[in-house]
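Removed from the display is one protein chain of the complex; every other protein chain stays in position.
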C-alpha cells in the first residue's frame, strides 16, 4: 500500500506490512507525544477536522496529533444540517471543503458516507468513523496497544490469546479488531457475551477461515485464566430498541481486582475501547483496577495519538523529515514528573 | 480606499481601483493557496472568527485563509444566546471580543448587525454576512472568478455578458454581484427568473443608471446563446412563507450537459454560489456537468480563499511582506498530482 496521498477509510485496505509500517512510524512519534521534543514539520499545513457527528475525544485526538506535527486545525463539531437541507450532495461538500485544507478527517453518522466523501475530495481523507460501519484508527490503536503491551512481556502479536467480552454484536471496535487479527499467526480468540449479543457470524467465519482459533462462551471467569488480553466492552445501549432491553445485559460481565487476582494471570493486560460505563448497574471495569499496572485503557487513548500522528505523517509523506524540524520542549512537562 | 485597518462590511465601500487592488493581491496569494509555498507573515496574529450563525463553509474558508498567512484562529460557531439573553448590547460584545484578537470576521443573522458591531470594535471587522443584507466577500469572489475565467479566454470584465438565473429576488449573491458590476463598462445582464422571483426593482434601476444593459425574461434556453457566463442560483426555500410556495419554482431553470451543448457557446462559464440543490425536483445544475471544464463552481469556492487572504493581508498591511516570510511546502501536495 502506498500511503502517500491515500484515503484511509477501511481496515480492509491494510495488509500486514502496512500495519507494521504504521506501527513503526508510531513508535518514532513517541518523543513528540511525550512532549520531550517538538517538531514543526507540518508548519503551515491545515487539517480539516470535519466531525459531522459529535465525538469530543476522537476529534481532539486527531486535532492534537496534527498539532503535534506542527500543523493547524480548522474544524466542525456537530451535524451540519444547513447544506444538506438545501439539497447539497456529500460529493459537493467534499469538493468545497477539500479546497480549504491539506488533509481531512471526517466522522459522519451514515454508513459509507466517509468513502463517498473521499471519492470527491481533492485531498486525502482519514475516517473518524462512519456510523456502525468502520473506525479504522480505533482498530489500529487497539492492535498497536496489544503489540506494545506484549512487547513489554517479551512477546509479539503472533501467538496472542485474547478474550473479547461484552456486547460483541453492536460494538464495532471488536468487529474491526477481529478483522485485523486475521493478518497474524497463531491467534486464539475467546468470545464472551450473552448469546443475543454474540459476534456476527460472518466475522467469526472470516476469522476462522484465516486460521484464527475461535471459541465462544457466555461465561467470564472460566475463560480468562490463560489469555494475554481481556478486552472488555460496554453494552451499546444506544443501538438497542429500548433502555429496558439493554438493561437485561448490563453488568453481566464485570471485572474487578478480586476477580482479576483469582482468575487472571498476574500480568494479563486489561483493555477497553472507552468510555467505560462506571455506573453501579454496569461497572464493567471496576475503579479498584485503576492502580493495576496491567490496566492499559488510558494507554490505549494515548496510543491513539501516536497512530494518528503516524498516519498523518505517512499520508503527507513527511516521515523522514519529522526529526529534521525538531527541537527540545522548553516548558514544564507534566509527563516526566 | 485605504485598506489598512479598515472594516469590510459592504460592497458599497468599493470603487473599481479598490476591487482591482484586491484582485491583484489575490493573484499573488495563489502559490500559498495551492500549497506550493508556505508563508508565516502573520505568525502570532489572531483572527476572531465569530460566526453567530452557523455556516461551515464560509467560516472554514475565512479560518483557512488566515492560517495560510501564518495566523491563528479562535472561533465561535453558533448563536451565542447567553450574553444577549442577559441584555448585553452588540457594541459591548464587540468591545470585549475585539480585545482578544487582531482582526475579526463576523456573521450574524440580523441585518445591519455587522456594521453595528464594527462601530464598537477596536480591531478591523470583515463581514461574513448579516442576514439578507450583505455578504461582500461572496460578491468579490464571484467577480474575481469571472475575471479569471474570462482572462483564460483572452477577455476582461469590461464587455461581459452574463445571465443570472433562478431566484433573483431572495438570492443576495446576485444582488451584490449586480451592484459590483456597475463599476465596469459595457456590461449586459440577462435576468432569467419567474416574474415573482425577479430582481428587486431598485437594483435593476441602479444597474441601468450606471450604464448596464439589463434585459428580463422568464425563459432560459432562448437567452443563454451568447452570454459569457451563466450564473445559476438556488430557490431560497428558507425565505419563502412555506415549502409549498418554494416548490412552485423549484426545477424551473435546469441546466444540464445536453442543454448546454445545444444552447450555450462551447466555452460559456457556469457559475453558482453553492450549495447547489441536487435533489431530483430541483437539480439546477445536473451532475453530468461535473466533467465540463467550464463548470467553475468549485473554482469559485477555491477563489474565496484567495480573496479572503487578500483582504486579511491588506487590512493588516502585510501585502509586501508575505513573500519575505515564505518557504517551499515540504509535505505531499495533493493539488499537484
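Think of it as A and B in the order they're written, each chain with its own count starting at 1.
Just so it is clear, contacts are C-beta pairs under 8 Å (C-beta built on N, C-alpha and C of every residue); 3 or more make two chains touch, one makes a residue touch a chain.
Bear in mind that the values here come from a model prediction, so they are computed numbers and not experimental data.
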item: Absent-chain contact - pick from B:123, B:269 or B:329; value: B:123
item: Option from A:122, A:234 or A:252 whose C-beta touches the chain left out; value: A:234
item: Touching residues (missing chain, whole complex) on chain A; value: 35, 38-40, 54-57, 60-61, 63-64, 67-68, 70, 72-73, 77, 234, 237-238, 274-279, 282, 287, 298, 301-302, 305, 329-335, 337
item: Absent chain, residues of chain B that touch it; value: 4-5, 41-46, 48, 72, 74, 76-77, 80, 82-83, 86-89, 91-93, 95-97, 99-102, 122-124, 315-318, 321, 325
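Here is the rule we use: only the chains that are shown with their structure count from here on.
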item: Intercentroid distance (Cα basis), chain B paired with chain A, Å; value: 40
